[in-house]
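Removed: one protein chain of the complex. Kept in place: all other protein chains.
We just call them A, B and C in the order they show up, numbering each chain from 1.
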Amino acid sequence: MKSYNVGMIGYKFMGKAHSHAYRDLHMFFPQTTVPKMKLICGRDESGVATAAEQFGWAAHVTDWRELVTHPDIDIVDINAPSDAHKEIAIAAAKAGKHLFCEKPLALTLADAREMLEAAEAAGVKHMVGFNYRFAPAVQLAKKLVAEGRLGQIYHFRAWFLQDWIVDPTFPLVWRLQKEIAGSGSHGDLGAHLIDLAHFLIGEMTEVIGMSETFVKERPLPTSMTGLSAKGSADAPRGAVTVDDATLFMARFANGALGSFEATRFAPGHRCTNSFEINGSKGSVKFDFERMNELQVYFTDDAEDVQGFRRVLATDPSHAYMDAWWPPGHTIGYEHTFLHEVVELMNAVSEDRQPVPNFVDGVKCQEVLEAVDQSIAQRRWVSISEV
Amino acid sequence: MKSYNVGMIGYKFMGKAHSHAYRDLHMFFPQTTVPKMKLICGRDESGVATAAEQFGWAAHVTDWRELVTHPDIDIVDINAPSDAHKEIAIAAAKAGKHLFCEKPLALTLADAREMLEAAEAAGVKHMVGFNYRFAPAVQLAKKLVAEGRLGQIYHFRAWFLQDWIVDPTFPLVWRLQKEIAGSGSHGDLGAHLIDLAHFLIGEMTEVIGMSETFVKERPLPTSMTGLSAKGSADAPRGAVTVDDATLFMARFANGALGSFEATRFAPGHRCTNSFEINGSKGSVKFDFERMNELQVYFTDDAEDVQGFRRVLATDPSHAYMDAWWPPGHTIGYEHTFLHEVVELMNAVSEDRQPVPNFVDGVKCQEVLEAVDQSIAQRRWVSISEV
Amino acid sequence: MKSYNVGMIGYKFMGKAHSHAYRDLHMFFPQTTVPKMKLICGRDESGVATAAEQFGWAAHVTDWRELVTHPDIDIVDINAPSDAHKEIAIAAAKAGKHLFCEKPLALTLADAREMLEAAEAAGVKHMVGFNYRFAPAVQLAKKLVAEGRLGQIYHFRAWFLQDWIVDPTFPLVWRLQKEIAGSGSHGDLGAHLIDLAHFLIGEMTEVIGMSETFVKERPLPTSMTGLSAKGSADAPRGAVTVDDATLFMARFANGALGSFEATRFAPGHRCTNSFEINGSKGSVKFDFERMNELQVYFTDDAEDVQGFRRVLATDPSHAYMDAWWPPGHTIGYEHTFLHEVVELMNAVSEDRQPVPNFVDGVKCQEVLEAVDQSIAQRRWVSISEV
Partner (left out) sequence: MKSYNVGMIGYKFMGKAHSHAYRDLHMFFPQTTVPKMKLICGRDESGVATAAEQFGWAAHVTDWRELVTHPDIDIVDINAPSDAHKEIAIAAAKAGKHLFCEKPLALTLADAREMLEAAEAAGVKHMVGFNYRFAPAVQLAKKLVAEGRLGQIYHFRAWFLQDWIVDPTFPLVWRLQKEIAGSGSHGDLGAHLIDLAHFLIGEMTEVIGMSETFVKERPLPTSMTGLSAKGSADAPRGAVTVDDATLFMARFANGALGSFEATRFAPGHRCTNSFEINGSKGSVKFDFERMNELQVYFTDDAEDVQGFRRVLATDPSHAYMDAWWPPGHTIGYEHTFLHEVVELMNAVSEDRQPVPNFVDGVKCQEVLEAVDQSIAQRRWVSISEV
């Protein structure tokens, strides 16, 4: 069986999720080309060494340049903080490596476009990490839309609600700093919603947004890991330079109306990545906190038994689920990454671009940027303008 | 338009619910024969006078004998405490009045049978107040079963969970005294489940139960109304002489298995009157706390969109709902009584027995008694034994 | 006990709901001043006569002018189609009658302001029919906000989703004609959301909206009642002149962000009038299809048991619920009107303005109009502009 060697940059939250996907892929998807966990890179020698040992990487380095030019590496997986994506991706592309980059592709649309151009110029495969597409319930939504079972689409409404920074003493982690994160809820959470909209409904033509930073200063952090961090209320404080919440409305090319809301200030919502689609023949609803479920409604159900069906997308008929457990035995967050890597490996071995790829990453960034402009200029902005 | 004169005995919880049904019937069901609110009876002159004025009864008396023999009265509605049902019903039947009696029909099976015999001997109409049958969502469940849309029935499981006496200082109201109430959760809550089982699945052949009184003594009450009451922790105490919880298992004549649980010791459940039916072609689930909804599952739904549908039984296609509001505009507890009275008035005016009637009341009492025997004798008891 | 004589104009959907409220008020709220159902008005003699008889009105007329000047009438209840509100209200005010007008107050902001001025000039009481405020679960939300139990408010998101006109052959009823209805989903459904926002969060400062009519022509109707109607696919067709869906974003004076969506094109949603509030100390969620429930979250719950609580607002501690049934015995749509009329009667007898009154009606109309302008002009519009 064919295999490809992977080199990965970053080993925190996303690094762990990706590592796990590589580690388990062959066990659950034995027909898929195997990713070999060759090399992992992190700036902190001790940290990356520990990660390599725990996650199962064959070796580690601390300089990403060494990794992206390493002759053994076929695929470069980039999940460093967002501000580092561009430089790494371009260097890796130039070195002829296939690219798998976490979202958002870059801090700006211009950067994202440069990355796409570099990848295309180098003729390498490129994938972007919109993992939520790969939840089987989301795949089912896509299937229903694609097969016309929801009819003409009228509405897409989506909200990604979290609550991890509601406490004003939560520290100023990198995700709250514009120079590293690019934006706040908008690029972190909204980007996922935008990609789901593109995946499920299609392209948007114009947008208008609004945005707010509710807590404008926060204590500097003393330690952090994943989304959690520690600080102290009497620590020195710094300015929050990203949005706490961003909302926008959109028109889609197919005539549908979109509403989007991303916030980190919704107590009780740990990770409510949720959307609803209404079409002339039916509707679907999804909430990532119940990621194995899709609510489905059809207008042509018998008159006396019409209602949203709670479909547990764990049957063999649902995407990817024949690789897992019997029906009703649910999967979790991390599984979306395995499915993502299935697509990556299949695409590389079949010599085609994976989906979603940098084109999708750029399209997402276009909307992010159009929304930003619409906020700054307080007007509707066409996607074609940006 | 034809009308009948009603005389009602009792004016508390059920008295209010019945009065409201009579009061509003013509407004929402103008095709139905009109019940005239002629006479109401209660032992407390001042209490019943106030109730008559508030509810809209033309007159009141304090002696039920006067009511049941009053020449103007066509229908006698009995919602006095359970220990008074028998004597009143028999007297009313002898006086040639139609009977509408709250459940449970009587304190014992023997009494219930006497009541049925008296009604049959007198040739009057007789109805028993199993109001939950008349929730549109329950009617939908019945329709699905009757039309074979759930196939062969395998399981009926039902539980009626409340929590109003969990606090051990809640006082010793009449519903906790065997000589007045007959039994506790069993006759109060379990009786409803048994009737729903009869309505939806059919008759049982044998049962075995278990029962418990968790709080064996309580302070005597100082006041009470509906299900709420006041007492004080240091009041004199008396023995609780009814069951706090009764469970039983049953076999149905059609081969289905039944499980039943009635308790007043389930914190968080204000009024969870709930059942599920599993058949070879589908399932339904009902919970009275969401009484406008029926969860419905069909095995022959398309493979990728199988799931319980949340049917909001508020469309015109659902029983009784064309009398109310547009779809999605839900109804409440009290509406079940209006629907019940629709059946009562239709039956009386069409010269047929209403359903459910005393035969159903007796059948319910047979199961209650068989369960009691099974508990006392620690063995399975056939319904045909009692 | 004091009483007031009511004269009502209109006898269809809202007329029935109001009639029922008057009819039952004294039974359930015996301490409240009694509304006497004196006179009902409708243009169709036979229709209004039937309604009067069914609903319990003492008399009927076909000319509303006769009603609003009738010396016996104290309160004029206006639930004629929206285009008739203004003329009737002003005439009634001039005749010194108290006013109870269905929402939206008028077809335009200017008309609504005239109505308010007329009422104030006449010194009469005036109420507007935003009945959803009076659901006990909504009252609980208000209480939590008012008592500071949700902290500083960050987000209000609301959507009113229906599906009764998704079928393109559904006929062109009056609610789809601008000259009668004023607007479509915006004034019909959005108006309720706006009023709830005012009630729960406070005033908005600026808005921007978008709107669409998905089905632009429909067959002319042959008959209609409530929200249902009959037509035929091959009937002559007319233009739909109102919006099928309107969305908007808003800023509130207190710094909160708002998102609103009203549509009649959401299959599976019969009457999803839903909102969520996120504050620094907690969140609440409401959905009218489960109107007895409020989902409540507090950030200061113990760390290991944080989660949205499903509060069944049927306990005696919840607004209006001690008038009804024991805990867990739910109420329905029509009960909101009884509570509304409690407020009306209390206000009139206490010689104070009811809440919500025409000031609230005008404020709602201001937002409706600002949104309309923002759509026409494709820009943010300040409420103070309109």
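FYI, contacts are C-beta pairs under 8 Å (C-beta built on N, C-alpha and C of every residue); 3 or more make two chains touch, one makes a residue touch a chain.
None of these values were measured; they are calculated from a predicted model.
Check B:79, B:183, B:283 or B:314 against the missing chain and you find that the one touching it is B:283.
Of the candidate positions A:20, A:113 or A:178, contact with the hidden chain is made by A:20. Here one chain is not drawn; of B:11, B:159 or B:199, the residue touching it is B:159.
Across the interface with the omitted chain, chain B contributes residues 154-155, 157, 159, 161, 163, 166-168, 208-210, 212, 214, 244-245, 247-249, 251, 255, 257, 259, 261, 263, 265-269, 276, 278-283, 297-299, 306-308, 378-380. On the side of chain C, the interface with the absent chain consists of residues 140, 143-144, 293, 296, 298, 301, 303-312, 315, 317-318, using the contact rule stated above.
For chain A, the residues in touch with the chain missing from this view are 13, 16-17, 19-20, 23-24, 26-27, 30, 50, 54-56, 162, 164, 226-228, 269-272, 288-292, 312, 314-316, 324-335.
Definition applied: only the chains that are shown with their structure count from here on.
The angle needed to superpose chain A on chain C by their Cα atoms is 180 degrees, rounded to the nearest 5.
In terms of Cα centroid distance from the overall Cα mean, chain C ranks first.
Taking the mean of the C-alpha atoms as each chain's centre, chain A and chain B sit 54 Å apart. Per-chain CA centroids place chain A at a distance of 41 Å from chain C. Residue positions of chain A touching 2 or more other chains: 298, 306-308.
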